[in-house]
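Dropping a structure here in structure tokens format, bear with me for questions.
Note that one protein chain of the assembly has been removed; the remaining protein chains are unaltered in position.
By written order: A and B. Residues from 1 in each chain.
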Amino acid sequence: MRIRPWATATAAAAFTAGLVALFVLTAAGGAGASGVSYPRSQTLYMSGNQWSPNNDLNPAKTWDYVTGLVGFAYETPFRYDPLKDTFRPWLASAGKWVDKTTYVMTVRKGVKWSDGKPMTVKDFAYSFNILKLKTHPQHPFWADTGLKSMKVKGNTLVFKFGAKPGYQQFDFYRFNVAIVPQHVFKQYSKTDLTTGNLKLPIVGTGPYLYKSGYGATSPALYWQKNPKWWAIKALHVQVGPKYIVDLKNGTNAAALENFQAGNIDLFNNFAPKKAITGKAKTYYSKAPYHLAANTTWLFPNTTRKPLNDVKFRLALADSINVGQIIAKSYQGLVKKASPTGLLPIWNKWINKQVVSKYGFSYNVAKAKSILKKAGYKLGSDGYVRNKDGSTINLTLAVPNGWSDWMTATQVIAQSAKQVGIKITPSFPEYGTLTDDRGHGNFDMVLGNDRQYSNTPWTYYQYIYQLPILSNQTNVNYERFKDTKAWNLTKGLDKIASTNTKAYKAQMTKLETTFLKNLPVIPLWYNGMWAMFNTSHWTNWPSNSGNRHFTTASWRNYWQMTSIDMLTHLKPVK
Amino acid sequence: MIRYLARKLLIYLVTFFVAVTIDWAIPRSMPGNPIEQLLARMHAQPESQRVLTSYYSKAFGFDVPLWKQYLNFWVALFHGDLGVSIANFPTPVWELIRGAFPYTLALLVPAILLSFWAGNKVGALAARRKGLDNTVLPVSYVLTATPQMWLGIMLAWVFAITLGYFPVSGAYGLTLQPAWSFGFVGSFLHHWVLPFLALFLVSFGGWAIGMRNMIIYELEADYSNYLAALGAPTKLVRKYAYRNALLPQITGLALALGAVVAGAIVVEIVFSYPGLGTLTLNALQNRDYFLIQGIFLFLIMGVLIANLVIDIAYVFIDPRTRVGMQGGS
Partner (left out) sequence: MAVSKQRVGMAPAGAPLAAEAPTPLAPAGAPPAVGRKGRSEFVYFAFRNWKFVFGLCVVLGFLALAIFGPMFTAHKPLDFAGPTDARPSHAYWFGTTSYGQDVYSQFVYGLRSAFLVGAVGGGIAWLLGAGIGFTAGYRSGWLDDVLSMLTNVVLVIPTLAILIIVAAYLHVHSYATEAILVGLTSWPWAARAVRAQTFSLKTRDFVDIARLSGRKTRQIIVTEIAPNMSSYLLMMFILLFGGAILIGASLDFLGLGPATSVSLGLMMNNAYAASALLLGSWWWFLPPGIGIIGIVGAFYVMNVGLDEIFNPKLREL
């Protein structure tokens, strides 16, 4: 057989044509395509949920469900406005403590499920009853709040507590438990309800109806306005966009390109400051541009020398140039954290006298003198030695690829060096890091797992929870055994926020013990990254107007005030 | 010929066996328990952690001894089951690969074939033609020396960001959903051009250099001189030289496949192209070892099959090989 040049060419062309055909067929079949394209002026495109596979429809899995599942489809009895610290009746039309241990929740009338069936108090009772399952992620609602019983009384649910209700946790669940339809959910087994991914269709009460996009390979989740949403009549509010396309983007860079091109309206990914220009707007018009969403902490392993010494930790805190991290790693997009580590939304609980007395800030001289007084002597290499004379070399680990944190660790290492503390940045794989962190095989790590909530209790629980297990998967990574602080934390839970005086007093105690012992070192507030493109939609949340809403499309934010962002949006004409 | 093919097949089978075994070992030799990693993302109760651990152990097949896991892996493999993704739990790995593979194929196959074809043509033209050679050769060298991702970045910078001719990322416009429509196909092609070019150009350079050198050898070979001495037109001589030179190039194609696939992975990442490369990066970032395992298995199989096809094709293309195998020569 001879080789004919044209044969190669023809083969190439035929092969290519065949594969393109195959590709189109596969693509069309695979993504469950409907050739619908959405009118741009009625559609809100958003991104920032790109890491999730879009295949979990279980509202119990608050860390994994498809964004919007709670907020768009399912709703919660209440919503919580973190910026004003108020609860708003939502699927519950009212709720109050009738005495110190009895809470009565009134179910809103006239709400219908998207399949036409009315929502009743039975659905409420059902939704709270499934939390009784010990494997349910929200089981602490029953286990930790002191809740004894829940009874249906007419159109209300009566929650009866023991002597000391866990007010703070109960409040937390008031806006975090999704009310689900009993007539649909009764098909699921106990395992499904607590750990399964559940199935379509989604029968909810909320402002949007699921349209398409379910599945790990889908590029986006598509929602369509629910014309029969109860709030239209009951509260006279209406969501702006008729369609929502929640994009799953591969990378921040790809999302940013589309945002800049006006293809994305709400951008909840991280982007450098340079991107905030032109039609790109943010919550604040100047630094730090974004609301603070969570605190980044440095977790020292308090079971290891010298990090088990409070003096050393205090000196370490004083040695970290957080300003430099903010300027270099974030170009001013974040703010320095309060020495208490509490978010700005909890400012009113921060005792300023305590902070000024015990708080730390970047101060090389002070750090040096603390070390000297505590007996850490300088070695000939310029680094301090342990009290027994052995050398100190602390590794600070952050996951490889988390570039902002990676540069932050470099800054920390460089600034600690000025004090004589030797820190070596280390960038292990994420899996290795979580493993080491859980089992206490580390010197120092960074962490920012706790987000906005109604109560600083969630932060203190994150820091102090006891007992310490062999694997600490999501709290107390620093392995700090402080029974007194943990009891104070538990005590905080049992004080109603309305009891301002007692609450403040308890907070003062917690802040004092925290700052005196500094089991973890708060560094900066990570932003609620949000850029708004004003090409197609306007009236975005802003500090300057009266639209003070949370700006994230992330999970658990819609039932705060992110949904208000949607009800205020107006199309650009 | 059958003996030759059987021997070839045996080699590929053994290679496949070893490769699959190594691939199987990847997630199992990783530090950190994948289940603990899954649980670490959750705010699960101690009770539910216990339940979930056994649930996931079952789901990932960790509840049996290692040798059995290995056997199960082979059994599952022959059923086309590549396991379950960790980060996309409980989506099967195969489903994720199926979703991404067409995009990679749409980039790779045209890039490989067209660069092979064009590179050989241009290389053959350039050989022993001073003016052309002096332009083709340096350009080709710069192209082969270019890392694919950087060429991708350059193309994106010039043609997408500066000139605005093409989009920078994705495989189709965000406002579209994959469908059989002009809008979608048009948008797809528009997005396809730059990543295709990045792959095409780097490979093109390599083939052009290879062919150029090969043609020079062939033109210097005795048969060429003989033909020329007989008064055959230069065109004819070059034609024969080209045919002979193409054979080793085809062998080279087999060797190059692995590198081209690696190139596709980085190019896809630059353009956020939703193919296997981007899937690999996501799997890497999520430490989704089962997905990584699945993708690599898929790639290994692809490269092996392509090699086998090239080997078989070679038998039919090269008459000398056939003669050799029949014991002639």
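One rule holds in what follows: contacts are C-beta pairs under 8 Å (C-beta built on N, C-alpha and C of every residue); 3 or more make two chains touch, one makes a residue touch a chain.
The structure presented is a predicted model; accordingly, all values stated were derived computationally and were not measured.
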Which residue of B:51, B:171, B:198 or B:292 touches the chain not shown here: B:292
Contact partner of the left-out chain, one of B:53, B:69, B:146 or B:181: B:146
Option touching the unshown chain, where A:275, A:468 or A:502 are the choices: A:275
Interface with the undisplayed chain - residues on subunit A: 252-253, 256-257, 260, 271-272, 274-275, 324, 327-329, 331, 400-401, 403, 406-407, 410-411, 414, 425-429, 431-432
On subunit B, residues whose C-beta touches the chain left out of the figure: 4, 7-8, 11-12, 14-15, 18-19, 22-23, 26, 29-32, 119, 128, 130, 133, 137-138, 141-142, 144-151, 153-154, 156-157, 161, 168, 202-203, 206-207, 209-210, 213-214, 216-218, 220-223, 244, 247-249, 251-252, 255-263, 265-266, 269-270, 280-281, 284, 287, 292, 296, 299-300, 303-304, 307, 311, 314, 320-321, 323-325, 329
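Just so we're on the same page, only the chains that are shown with their structure count from here on.
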Subunit A and subunit B, separation of their C-alpha mean positions in angstrom: 39
Of subunit B, residues touching subunit A in the complex: 30-34, 36-37, 39-49, 51-52, 55, 85, 87-91, 95-96, 98-103, 105-106, 109-110, 113-114, 116-117, 120-121, 167-170, 173-181, 183-185, 242-243, 246-247, 269, 272, 274, 278, 281-282, 285-287, 316-317, 319
Subunit B contact footprint on subunit A (complex, rising order): 1-3, 5, 8-9, 11-12, 15-16, 19-20, 22-24, 26-28, 30-31, 33-38, 40, 43, 45, 51, 53, 55, 61-64, 134-137, 139-140, 143, 191, 194-195, 197, 212, 215-217, 219-220, 245, 247, 249-251, 253-254, 257-258, 261, 263-264, 401, 429-432, 434-435, 438, 469, 471, 473-474
